[in-house]
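Have a look at the structure that comes next, please.
The complex is shown incomplete by one protein chain, all other protein chains being positioned as in the whole.
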Amino acid sequence: MPEAALTHADLHAHASPRQQHHFDTMAQQKEAATLGMWVFLVTEIMFFGGMFAAYMIYRMWYFPGFAAASEELDITLGGINTVVLIGSSLTVALAVHAAQEGKKNQTVALLIATGLLGLTFLVIKYFEYKVKIVGHHLPDGTTITLFPAAGFFDVSQSEHLAPIASQVRIFMVLYFALTGMHALHMIIGIGILGVILWMAIKGAFTKEWHVPVELFGLYWHFVDIVWIFLFPLLYLVHRHG
Amino acid sequence: MTTSDAATAVMPARHYLNEQRGIRSWLLTTDHKRIGLLYLFSITAFFFLGGFFALLIRLQLLSPEGALMTSDVYNRMFTMHGVIMVFFFLIPSIPATLGNFLIPIMIGAKDLAFPRINLLSWYIYVLAGLFALASLVLGGVDTGWTFYTPFSTSFSNTPVVTAGLGVFIAGFSSILTGLNFIVTIHRMRAPGMTWFRLPLFVWAHYATSLIMVLGTPVVAITVLLLAFERVLRVGIFDPSIGGDPVLFQHLFWFYSHPAVYIMVLPGMGVMSELVASGARKNVFGYSFVAFSSLAIAIIGFLVWGHHMFVAGQTVYAGLVFSILTYLVGVPSAVKTFNWTATLYKGSISYDTPTLYAFGFLGLFLVGGLTGLFLAAIGLDIHLTDTYFVVAHFHYIMVGGTLMAYLGGLHFWWPKITGRLYPEGWAKLSALVVFIGFNLTFFPQFIVGYLGMPRRYAMYPPEFQLFNVMSTAGASILGFGYLLPMIYLTWAWFYGKPAGNNPWGSKGLEWETTSPPPTFNFDRTPVVTEATHAYGHPEEVKVA
Amino acid sequence: MHPSIPLFPEQASTMAARVDNLYFFMVATSAFFAVLVTLLVIAFAIRFRRRSPDGVGEPIHGSLALELIWTGIPFVIAMVMFVWGASVYFALARMPDEALDIYAVGKQWMWKFQHREGQREINELHVPVNTPVRVIMTSEDVLHDLYFPSFRTKTDAIPGRYTQLWFTATDVGTYHIFCAEYCGTRHSGMIGRVVVMPQNEYEAWLGGAATEGTLAQRGEKLFTQFACVTCHRADAAARGPLLNGVFGHAVALTNGNSVIADAAYVRESILNPTAKVVAGFAPIMPTFQGQVTEEQLLALTEYIKSLPTLQQVPGAQAAPPPTAPAPPK
Partner (left out) sequence: MANPETAEHAAEVDHILPRSLYFGIFGLLMVFTVITVAAAYVDLGNLNIGVAIAIALVKATLVILFFMHVKYSSKLTWVVVGAGVFWLLILLSMLMLDYASRGWMMAPPIVRGA
């Protein structure tokens, strides 16, 4: 029968205090964590994928409604948010870089910057949502409420949206579902960021061990990538003529 | 029970069951073996709940006009039977119990890669289960387990959202289990445990985990959109305001067809172990069996449209889904032939696990072959939504998965509890289950071809004979399922100590004590040979 | 019904035998493999039973040749089954060129059938023997599925869409109709019977029942009742396109595309008129969503279909000639 090469005592005699008992080495522990995060991100791709699939079908069917409804979205705010989010991706990438070099203060500063950019995104998103929920002035002088509290989409006041109300409604459902789920990921991300930041301030990360910063970075970049697709798919359906 | 040392075996002094005691030590455990048992207890509860509904369904169908309840109640019964059996028993069944318990041991690891996430997945499962029970307390759901729109969104007056949230939450439990398995199999293997030395049970779970991770998120978002639709009437699946009910079916089956492979692939993994151990022989064509699991996992994602041949899908889509369905049948056939060939020149025992393995082979064969009928698109037009389909998927899920699950429980019960169960009773139960199962479900093929639609609370009188046979079989089957629960529980407390390796089997799990210590091995094992390498024991080296 | 216990339903359509032949082929193939594997397992289990407690099997690793054989043979058989199944499916899915059209509307929990000649039936369908029959169906509420086991065909009735199936009954008699897609409380009560009659009896039956005129005539009444006629007319004041001769032909739309004016387009134009507006007209038609039932929609479609094609003037589609006979009333 196979015999043991090493006993637990041998293995753990010189192990880092960060190492969990069931791992043999720190490298193994780190690679397990990284692979776990990547597999998780793949599930996230499929999670958003279901909504992208619905988007694809209905955009094909209801292009006029999608084009018209897309123009009701605020491209300036959407554009600013794109820049903000990509910027936060940069700061988190730099934070990981600083952590790799063991620069504590820089790591903390960049994580704070990431959090602030994330919050900026959410605040802008809040104002975008608010406009859609409480009412919205159209160029033709009418007001529409795309998402009133009652739960359905009233565009009957709008001359050009009313005839394609059901198409507009489906676009708005997908808009809220996609951006809402994206915003939820941002909120969760900011929550995790708080923990990481606290750990960073306490000096938990070293040049040798900063796995949580790296994993958080991966998650944050993923959220950024989702937005990179959402922006053109939702805001830029039919901006020309 | 053939090895001579079984008679003299004693329980080890310290093992995972007695190292810590008290309810807290169970509810806060991160030991994969204990979490496996937590899953075992909870899914067994759901199994008997779902089985109780099955029994009521069969009693109702004793007479053509419905013997027991109104159509309304009957509809809730079969829906809750389906929801509970699929999402709360079959999907977690083998992976969350046997997989959880065995994968780390089989690859020579101390635990899964993420023990706390493993515990979390059980709590998520329990939370999901509470939602399912809540929907039951609120009167039960009557949409069918498939939740087809627009009935589920706009017409049903039952707690669809509650049940849907149960399914949604259960999905995350499944995703976390799959994620944990993938990382564990990649990163936690003992020295020398190369990919092609992995037990086929581990290969099968690797393939299963891929489906869990890649498919489950889609059904999660679909069910969420369904709830959104039901609460807000947003039109995404509601045809009266522009939505497409067929889109719901597509998204639902994108997961729910591969989910069938989540249910049966682990059963195939168990089967490979049972056959190899029962014949004391390495599995014939190891790499073909291993890769056929991966092939099933991948092609299994390309066939979902075969649930929708009459659902308004186009002719062209139907044809492509039909041919791909035939392709996914081939790896299953390859496995079956390899298991059969494994028996050739083996040293075949008639122990209970082997009997279950034979049972699995027979029932899976019928289930798989009748799948070919349903894949033939011209024939499926007649057969779909009839009892033929019901019989087919019960042969796969109950005949296949449940036989493998019971066989696996018997095979590893001495390892899990450290004790032997009464072999005579176990053989009897295997026989009763096999006979009861066939009597229940074989007549359903015939009544299905005769045209009896599924989900009928009442039926024309000429179908009665087959339904009576089915109900008679179901009562035998129910008895067959109760037996193991009783004697396996008894054995846990009063069985004779099993010793490390009561079957004289190969595999890392048989080299540690029964029950194993908390971290599975006192010393990290070093693997030097292929799985189930009987016949040339001298090749085993000391590392 | 057979006096003995039947193992398969009556073959009462031209397709039934073709479907059954495929079924028998598959039963035979499956039985062969099931018996083969079972016999091998039993033979091996007996021949190679464990003779001593320490007995082990021979270490045979596998055989590439065998693997290729039992990958190849099932693959070939599977492809035969696929091609056979697909050819039967083509026959089922391809509507006959000439057929008796019957409209069906599924509703919780009944089947409503309308004959073009005007008869309406609930949960009962009369058809002539040896005549291709096409059933065009939709649903008023949830998914249903119209299933004729003796004709070996079924199709889902989907709200908001038209689907269709066909059969040619070969034997006079009465057969089951089932709803095969779960549709709620009384799903199992949504059953009926199809009565296959000799041609002459069928014609007598058609003439016998009291009707309110043909389906097209009913549609014509609805056309007036809903005031469609105030806009869809031939004179210069028409605010909507004249519908004569439109059915089955391409219609140019305001957005530059064109559609075939089929039942689905007629239905959409009544319920959601602004979605696809005919070129040359303003999107002013109000929706009739909620005012018109699926059965009435079918009657209106049938009426539009029945309108005589006007004399062919080149380019007459958008602006019909003033000499066109206006529909009566």
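A, B and C are the chain letters, set down in written order, and residue numbers restart from 1 in every chain.
We adopt the following convention: contacts are C-beta pairs under 8 Å (C-beta built on N, C-alpha and C of every residue); 3 or more make two chains touch, one makes a residue touch a chain.
Keep in mind that what you see is a predicted model, and the values were worked out from it rather than measured.
Q: With respect to the chain omitted from the figure, which of C:Ser30, C:Ser139 or C:Gln164 is a touching residue?
A: Among C:Ser30, C:Ser139 or C:Gln164, only C:Gln164 touches the chain that is not shown.
Q: Just to verify: which one of B:Ala317, B:Leu431 or B:Leu465 makes contact with the chain not shown?
A: B:Ala317
Q: Contact with the hidden chain only, please: which subunit A residues?
A: 5-6, 11, 24-25, 27-28, 30-31, 34-35, 38-39, 41-42, 45-46, 49-50, 52-53, 56-57, 60, 75, 79, 82-83, 86-87, 89-90, 92-94, 97, 100-101, 217-218, 221, 224-225, 228-229, 231-233, 236, 238-241
Q: What residue numbers in subunit B mark contact with the hidden partner chain?
A: Output for subunit B: 186-191, 193-194, 210, 214, 218, 246, 250, 254, 301-302, 304-305, 313-317, 320-321, 524.
We take it that only the chains that are shown with their structure count from here on.
Q: Using the definition of touching given at the top, classify the network of chains in this structure as line, ring, star, complete or other.
A: If you draw each chain as a dot and join those that touch, every dot ends up joined to every other.
Q: Identify the chain pair joined by the greatest number of C-beta pairs in contact.
A: If you count contacting C-beta pairs, the leading pair is B-C.
Q: Taking every chain's C-alpha mean, which one sits closest to the mean of all protein C-alpha atoms?
A: Ranked by how close its C-alpha centre lies to the overall one, first comes B.
Q: Approximately how many whole Å separate the CA-defined centres of subunit A and subunit C?
A: 45
Q: Which subunit C residues sit where two or more other chains touch them?
A: Answer for subunit C, listing residues that touch two or more other chains: there are none.
Q: Among the residues of subunit B, pick out those that touch two or more other chains and give their numbers.
A: None at all.
Q: Over in the complex, which subunit C residues touch subunit A? Could you list them?
A: Checking each residue of subunit C against subunit A gives 255, 272, 274-275, 283.
Q: Quick check: in the complex, which residue numbers of subunit B touch subunit A?
A: Touch residues, subunit B against subunit A: 109-115, 117, 175, 179-180, 182-184, 186-188, 191-192, 213-218, 220-222, 225, 228, 231-236, 241-244, 247, 250-251, 254, 508, 511, 519, 521-528, 540-543.
Q: Which of the residues in subunit A end up touching subunit B in this complex?
A: That would be residues 1-8, 11, 21-24, 28, 31-32, 35-36, 39-40, 42-44, 46-51, 53-54, 57-58, 61-62, 151-153, 166-167, 169-170, 173-174, 177, 181 of subunit A.
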